[in-house]
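The structure appears right after this line, and notes come after that.
As you look at this complex, bear in mind that one protein chain is not there, while each of the others sits in place.
Order of writing sets the chain letters: A, B and C. Residues in each chain are counted from 1.
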Amino acid sequence: MGLLGASGYGGGELLRLLKAHPGVELVGFSSRKHQGKPLAAAWPQLWDERPFASQEEVLERSEVVFLALPNGLAMEIAPRALAMGKRVIDLSGDFRLPPGVYEAWYGIPHQSPTLYREAIYGLPELHREEIREARLVANPGCYVTAATLALAPLAAAGALKGAFVVGLSGVSGAGREGEGTFYAEVNENLKPYRVGGTHRHIPEMERNLGRLLAQGRPVRTHGEAGEVRLAFTPHLVPMTRGILVTAEAEVEGDWRQEVLDELYGDFYAREPFVRVLREALPETKGTYGSNRVDLKPLYEARTGRVLVFAALDNLVKGMAGQAVQNLNLMMGFPEETALPKEGLWP
Amino acid sequence: MGLLGASGYGGGELLRLLKAHPGVELVGFSSRKHQGKPLAAAWPQLWDERPFASQEEVLERSEVVFLALPNGLAMEIAPRALAMGKRVIDLSGDFRLPPGVYEAWYGIPHQSPTLYREAIYGLPELHREEIREARLVANPGCYVTAATLALAPLAAAGALKGAFVVGLSGVSGAGREGEGTFYAEVNENLKPYRVGGTHRHIPEMERNLGRLLAQGRPVRTHGEAGEVRLAFTPHLVPMTRGILVTAEAEVEGDWRQEVLDELYGDFYAREPFVRVLREALPETKGTYGSNRVDLKPLYEARTGRVLVFAALDNLVKGMAGQAVQNLNLMMGFPEETALPKEGLWP
Amino acid sequence: MGLLGASGYGGGELLRLLKAHPGVELVGFSSRKHQGKPLAAAWPQLWDERPFASQEEVLERSEVVFLALPNGLAMEIAPRALAMGKRVIDLSGDFRLPPGVYEAWYGIPHQSPTLYREAIYGLPELHREEIREARLVANPGCYVTAATLALAPLAAAGALKGAFVVGLSGVSGAGREGEGTFYAEVNENLKPYRVGGTHRHIPEMERNLGRLLAQGRPVRTHGEAGEVRLAFTPHLVPMTRGILVTAEAEVEGDWRQEVLDELYGDFYAREPFVRVLREALPETKGTYGSNRVDLKPLYEARTGRVLVFAALDNLVKGMAGQAVQNLNLMMGFPEETALPKEGLWP
Partner (left out) sequence: MGLLGASGYGGGELLRLLKAHPGVELVGFSSRKHQGKPLAAAWPQLWDERPFASQEEVLERSEVVFLALPNGLAMEIAPRALAMGKRVIDLSGDFRLPPGVYEAWYGIPHQSPTLYREAIYGLPELHREEIREARLVANPGCYVTAATLALAPLAAAGALKGAFVVGLSGVSGAGREGEGTFYAEVNENLKPYRVGGTHRHIPEMERNLGRLLAQGRPVRTHGEAGEVRLAFTPHLVPMTRGILVTAEAEVEGDWRQEVLDELYGDFYAREPFVRVLREALPETKGTYGSNRVDLKPLYEARTGRVLVFAALDNLVKGMAGQAVQNLNLMMGFPEETALPKEGLWP
């Protein structure tokens, strides 16, 4: 396996996970900033003196290549990699949305619009079978993974009318030198950002849930999509890792707690990385360092709405772990290989 | 002035503020745990060797007495203090709700039900004139202050139908040795708690907004109250101070951003401690150590709802600062005396 | 393997590591507080519904038993376990010091003084061969592991005369409900504690280094010990995991940076979990979740002293990881089994 973009947080987590993967040989990793330097110079947690290679070297040596690059680069590199016979797992937003929607929300002209039709949406809980055969996987990010898994059972049951989704994210979600993430400005602080329906991940969440609403299960990436309207309000929380999504769903029909529990329990019954809690509420620390999502649906009698909480580690299930899960599916490894279901505490 | 309950966080902040108040002589403070010991033994930030006195001593010496005690104690002490001719500012929940509602939500039989009719609700922005004359003030807490001020203009305009209110609180809100607040369990963690319409502050928020809906302005504590139904979902955030409330309001009528801005701007135009932001979004750190609330209403075109953000320091405007603001009104001091409008950064 | 004391932080980390160990079957774990309840009820990070057993059940089923209990209990349980033919790895202080020294520093009468003579000190970097054959291993803690490894090369070279050792510890070192570790009291705070030569780990550090001074290498637990006098000043730092030790060593002879680098490089050349840094300085986050220690010796020309920095994860190399490393040695597994050398970042 190879990795382009090995100096960002997603890349760092991929290195950690891939190095411990028994079926994988890490044949190369690149970073423009660190090319030629040893890995340990960029990453204090890694004890590895192998040098960062060039993108070309990595592409040549790899069977599957992970792209952990800023938005707008994968659309240039993926066609080349595919032409070389490689398979690609892209962690950016480039192949997650139809090119027109992408351009409207990202403000970047799409360089490979036809390739989108081949890209498979890399959320294993919904697209497992498609992913096994994929040449190009668009790996979803943290907020979208959490919000989609939180509301998927309601959508697949045809009951989801809309939702007020509050996102709460640790700082690592903004990247290694994310704007506005200096310690003294973030610590002991809490703030909303990109509010009012402007966050780029909204169309992706709506599309995922709309597909479930229209298709039920199984869901196909390029199948029909219904319409779900979400309000999404993200907040920055003074912690490093972890995402919590709190969603208040407007639902059709009468619901009770037992029915909800059964719906969620059944929907995720065979999922290796989704736990539906019975008593406890999800907390982000419970997923720290693991590829697990903790979910809890809750019927709120006073308002007739359904509250759903979802917690995950934004750098694992929300990024690098999900990419390895996709790799496992693509390569025929057991899906859980090298992916912890249990995290560190405290 | 005197203070009963001087060893909790509310009491500690009151000591800090009262010691710097030019019109106040702090004649006594009590804490069962620390009686006889010097103040500095309980509080590392205070340079003061005066001893904690007994409750009796404090009551005798004081003209106005602050009660910063656990729920259920003020209802026993307040009648005694009033009978001694003292005026009382109570920071607990004992006199904020009609006794029947109180008993239902707090599970504590009310010892002084008739006294409730005399208690004035201590939110200066709504009840300023009543507070000036009050003998007994029920000082509201952090979540309620934030949620009420966030939605009050919509309620007073008759436009508020309901709201999904997400509360995000620093750990000091749970008190000095709050259950489940050990550092290693809270740090790098984020979790919902008392969800599903079970939090005690819900009826108080609904009542405050219901009164505005029914009475418009001015609002009277014991006047008519309409019905507003809120979903309230509190979360514990890994920081010490600060509350952020994010409310999605369902509103009647057509709204645009300019109209909202004008509504909020006018409503709080003469308030010394409420800032309605034009460009920026509220962040808790901006209010750290101050008695200010920062608000921002936002019309969300995609959903037709109104988002409102409110940030404050839970120990100042959400507790001790508000109590001093009430004191200033009761004693005829300028309302801003000893209350910073600007906080510490970073 | 079995574990007594599965509800503390050391126990939690042992569960995490042992569950992922390919050579180990976890046959039982106990906690007085949680007996009969499922594991997941005590640990949000674990997805495991097996119940906590009784101490008796665990002892009976296990071949090797880990004791992660408060000081004073292992000395009662270990003799019984050994009599049942089990091997024991004790994470407490009970068998780390000669009974007389133990009693003087811990204030607990020793129940098994003769057993001490059989206990092997479980620091693999110094006592690897002894550990392989041990029936009873006394697993050292975080401060002692860091300080000993930081100064061992100087001591073994006969050059160490004394040192001023500053310990800086995250909060998890104080245990799951450690005294004085409420979030709001610890966050944004930094303080020394147990200063002035009163910390229990001092005699253990001095003894470890004294043995090296007297014996050189190899070191034997029950061999001769010379005298090294340390000043040790621990501090509590607002973070969850991680220990940093900063030691200023008074040394005999003339030293230069190159000689120091060579001394440390040679001493730890074959150690799987000790990295001697060339350029960078140790930082605790670099070892987060791993069993690695990062070291850096530095010759300070202005004072003629040698500064040494050591960083490790107090719950892994400073506790549970070290215990698993000892297990691997005792059972003939490869020493690195189930022990990550690389941590999580960020």
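Here is the rule we go by: contacts are C-beta pairs under 8 Å (C-beta built on N, C-alpha and C of every residue); 3 or more make two chains touch, one makes a residue touch a chain.
Owing to the predicted nature of the structure, the values given are computational and were not obtained by experimental measurement.
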| item | value |
| --- | --- |
| Omitted-chain contact residue, chosen from C:13, C:94, C:125 or C:185 | C:185 |
| Contact with the hidden chain (one of A:187, A:208, A:284 or A:303) | A:187 |
| Where the unshown chain meets chain B, residue by residue | 9, 12-13, 16, 19-20, 40-41, 43-48, 172, 187-188, 240-241, 275, 279-280, 283, 285-290, 292, 340-346 |
| Contact footprint on chain A, counting only the chain that is left out | 9, 170-172, 176-178, 181-188, 238-240 |
| Chain not shown, touching residues in chain C | 162, 164, 166, 168, 170, 184-185, 187-193, 195-197, 229, 231, 233, 235, 237-242, 244, 246, 248, 281-285, 288, 298-303, 305, 307, 309, 311, 346 |
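The rule is short, and it goes like this: only the chains that are shown with their structure count from here on.
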| item | value |
| --- | --- |
| Self-contact between copies chain B and chain C, residue sets same or different by half | same |
| Whole-Å separation of chain centres (CA-atom averages), chain A against chain C | 37 |
| Inter-centroid spacing, chain C versus chain B (mean Cα positions, whole Å) | 47 |
| Chain B: positions in contact with at least two other chains | 170, 184-185, 187-188, 238-240 |
